[in-house]
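Step one of this worksheet: look at the structure below.
Only a single protein chain was left out; the remaining protein chains are all shown in position.
Chain lettering (A, B and C) follows the sequence in which the chains are written, and residue indices restart at 1 in each chain.
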Amino acid sequence: MTTLTIGIIGAGRIGRIHADNLLRLPEVKLAAIADLFAGDELREWAAARGIDRVTTNSDEILGDPSIGAVFICSSTDTHVPLILQAAAAGKHIFCEKPVSMDIRRTREALEAVRKANVKLQIGFNRRFDHNFRRVRELIREGRIGDTHLVKITSRDPNPPHPDYIKVSGGLFMDMAIHDFDMARYLSGSEVEEVFAQGAVLVDPVFAEHGDIDTAITTLRFESGALAVIDNSRRAVYGYDQRVEAFGSAGSAAADNDYPNTAVISGADGIVRDKPLHFFLERYNEAYVEETRQFVDSIVRGLPLPVDGNDGLQAERIALAAKRSVELNRPVRLSEIE
Amino acid sequence: MTTLTIGIIGAGRIGRIHADNLLRLPEVKLAAIADLFAGDELREWAAARGIDRVTTNSDEILGDPSIGAVFICSSTDTHVPLILQAAAAGKHIFCEKPVSMDIRRTREALEAVRKANVKLQIGFNRRFDHNFRRVRELIREGRIGDTHLVKITSRDPNPPHPDYIKVSGGLFMDMAIHDFDMARYLSGSEVEEVFAQGAVLVDPVFAEHGDIDTAITTLRFESGALAVIDNSRRAVYGYDQRVEAFGSAGSAAADNDYPNTAVISGADGIVRDKPLHFFLERYNEAYVEETRQFVDSIVRGLPLPVDGNDGLQAERIALAAKRSVELNRPVRLSEIE
Amino acid sequence: MTTLTIGIIGAGRIGRIHADNLLRLPEVKLAAIADLFAGDELREWAAARGIDRVTTNSDEILGDPSIGAVFICSSTDTHVPLILQAAAAGKHIFCEKPVSMDIRRTREALEAVRKANVKLQIGFNRRFDHNFRRVRELIREGRIGDTHLVKITSRDPNPPHPDYIKVSGGLFMDMAIHDFDMARYLSGSEVEEVFAQGAVLVDPVFAEHGDIDTAITTLRFESGALAVIDNSRRAVYGYDQRVEAFGSAGSAAADNDYPNTAVISGADGIVRDKPLHFFLERYNEAYVEETRQFVDSIVRGLPLPVDGNDGLQAERIALAAKRSVELNRPVRLSEIE
Partner (left out) sequence: MTTLTIGIIGAGRIGRIHADNLLRLPEVKLAAIADLFAGDELREWAAARGIDRVTTNSDEILGDPSIGAVFICSSTDTHVPLILQAAAAGKHIFCEKPVSMDIRRTREALEAVRKANVKLQIGFNRRFDHNFRRVRELIREGRIGDTHLVKITSRDPNPPHPDYIKVSGGLFMDMAIHDFDMARYLSGSEVEEVFAQGAVLVDPVFAEHGDIDTAITTLRFESGALAVIDNSRRAVYGYDQRVEAFGSAGSAAADNDYPNTAVISGADGIVRDKPLHFFLERYNEAYVEETRQFVDSIVRGLPLPVDGNDGLQAERIALAAKRSVELNRPVRLSEIE
């Protein structure tokens, strides 16, 4: 069995999820984890998992020739420099979304990856969700005929912390970017034009940072199909992640996942528990699957399931959506560099 | 267009439902309604519907040669004498269930009907329910293959008034008799053996009248298939009327009906309204359909959808179930005369 | 009991539905029906229902002082002249949507109605649907808190005949106008701005008539809330009519209605029948209810459930949507006269 030695840069929530999932893969040796703020807590966490090296300096990982691939889970502003450095070192790269908030920088990173001939997978975990994947399969099998319309509902249970809002890049780049990727994934077509409407209805703090908390975005694809996405930063009943694709021969729709199927019928009505709370619960298995496929693409030479271009295109749509809200007009994707 | 002139005997709730449904059929002239307690209220009710004759004497209807069919909606103890009289007068008969609580009397009525060569339909309205009819269709089309098992859930939202419990004939003859007919209707086979378990869990008043309020009845059909029925006199969440048939090639199941499809998702869970409250709501259209088919069978010479034998067999199963509870052993249907 | 004498102008499909529903109301005398093409078939149809007068000349109805209210169910181009004439004659008016395709003409009709002090109800039947009404109730009761977003799915099973497409007024004025009214009804707010995207994906015949067959329309309300509507002229699985309202305290959603609840589980999956086929099936009870409330508003002096202004506003939104597609930019409602 070929073994892939991996280092993780960034030991926040998502970095640790990837670590735990990688530990379940027999082909992987998780050799090191780097975090600017690495301390005793992280060292203990790593020790319990048999991860030998913990460092505050990502260079230790990027400079280690025994490491074949890196997971970049640090803050967005570090993604491009780390990708450039990793590519130069000939390492395969898994990078969280977005690559950057500046399309030119993203292109630069992609170019470096291309030249170095390494693999770059972007963390669009929702492509690996069992529900959405099944909808995509049904579309690919022709079960809905020609796709006319894709509808995506994407609402978070709770807004992020105000400190994060400031640096998040805004609703489109931080949150809806997943939905833009999903629209491309389901439709199998590229976006031509974007119109987005935004509102601040959840919390005025979003307005204070020039952001919005509610949005409807419509997309027109090259194929002629349309898509519409609704986003909210707060759904009191839990994480609301549904898709529907409609076509000439029918529709395929995926509902939320629930913690159980129990239903209680009482004098006041019929009640069931809320959907799975948030992305850690809902996309638990999807995270496992995306790391497995990343590792497979390297170890078994399979194609990447989500590549750098997928990251770039979603970023362009996010920028177009943002501009559309600012200008209150449709924005063609060709206007975004 | 042939016209069928009809008289109704018994102007309680169910008699009036049939009246209103008959008024919607263009081939029907509703000529008279008889009720022992007919008074001003009934007269007004009839006048508003253009029903000319209201009487306290059913002989006025049974002796009227212009009347071609009667609906017997009076109390159970009057069913057999009225059927005998109607058959002798050559009138077609629609009779509410049960024909009687004494199998010999029921057989006597059926014999009179046979000799008089009139039609007798029994009021097993649930056969006309859109859900159960669809399950039966699916079974008849072979969609579940050979039937192995029929499951029926039948729970009333509220127990009847104690005065009624006394004269009801008991849970099996009054309530479960519908389910026994449904089991025959869905399975397409005759019952060979019955085992029933009863309990008083809803209200001790049932025990005071030698009755039960909760029961599980299992049936073994001649075909080898099995059925199980659960009954309760009280379901706080509303009328619970579901069936499921399971066979070699799959299963077909029908859920309850609801007043609307609205679902509210809030911080406490996902809620929808309770099922339609009781038989008037749930079987509204089924009552319309059963009168329509009765009229059609006479006017257009079509076969009866539910005949006297269907009434007889359901009564036999009810008696077997009652005896099974008393003896705490399975009772073969052949033991019931 | 006060009796309201009614005449119907236009004996097409919808005129006859209203006739049958009016015949079920005890306070109503349906005195006459007018249709330009009235012939033997209509005369027989009317005779079977006891409607005495059938005419090709609507003046016979509008000039009859014994008639208190008229139903205008003729082609759209006749609506305004008939409203003007009926108002002048002091008759209450029920008019199918749209009042006209020219806002100035609609305003003229409304002004005449106002001056004549008669009632004018517009045929937005979906407001009376059990599902949508329940969603509206839940919103009004505060169950979703402040409304942030309204989503409406509205897809017809089959496109209309090409001859009709030509004169229909286009997807927005003919079909989506119901959804624009629903958006106002559910949100309880007025529309400020409209952005619509259209496509021809179902049948090129729509393009030949300068029409579209697929659309996504986003609305911004004065309240700050947003709405999004998706329309298609063809959904192979049947009439798709769903709504969802999302707010600060939760969401309320209504699914389609089905002909039955039967579900079949087989080796190939779990299957249920398609939704109710089209508007006659789905909105059957809603049509009954809208005529009942119209009659009640006159006989019992209750407020109208949908008035002329509701018709006007929906037309303005439809025109704004059409213009938005033409100009490919958001259109403020204030731009529409």
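Just so we're on the same page, a residue touches a chain if its C-beta (ideal position, glycine included) is under 8 Å from a C-beta of that chain, and two chains touch if they have at least 3 such contacts.
Just so you know, these numbers come straight off a predicted model, no measurement behind them.
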(Q) From the list B:Leu23, B:Ile103 or B:Val228, pick the residue that touches the absent chain. (A) B:Val228
Q) Given the contact definition stated above, which residue among B:Thr3, B:Thr56 or B:Ser248 touches the chain not shown here? A) B:Ser248
Q) Taking the entire complex into account, which one of B:Thr55, B:Gln197, B:Asn284 or B:Asn309 touches the absent chain? A) B:Gln197
**Q.** Of A:Gln85, A:Ser168, A:Thr214 or A:Ser251, the one touching the omitted chain in the full complex
**A.** A:Ser251
Q: Write down which of A:Ala207, A:Ile264, A:Leu302 or A:Leu327 is the residue touching the left-out chain.
A: A:Ile264
Q. Which of these touches the unseen chain: B:Lys29, B:Arg184, B:Arg220 or B:Arg272?
A. B:Arg220
Q) Of the residues in subunit A, which ones touch the absent chain? A) 26, 48, 130-131, 133-135, 138, 143-144, 249-257, 259-267, 273
Q: Spell out the interface residues on subunit B facing the chain that's missing from view.
A: 146, 148-149, 151, 155, 195, 197, 199, 201-202, 214, 216, 218, 220, 224-226, 228, 230, 232, 234-237, 240, 246, 248-251, 328-330
Q. In the complete complex, which positions of subunit C touch the hidden chain?
A. 235-238, 265-275
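As a convention for this text, only the chains that are shown with their structure count from here on.
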Q: Could you label the subunit A-subunit C interface same or different, taking same to mean over half of its residue numbers are used by both chains?
A: same
Q: Compute the distance, rounded to whole Å, between the mean C-alpha positions of subunit B and subunit C.
A: 40
**Q.** Centre distance in Å when subunit A and subunit B are each reduced to the mean of their C-alpha atoms
**A.** 58
Q | Multi-chain contact residues (two or more partners), subunit A | A | 235-237
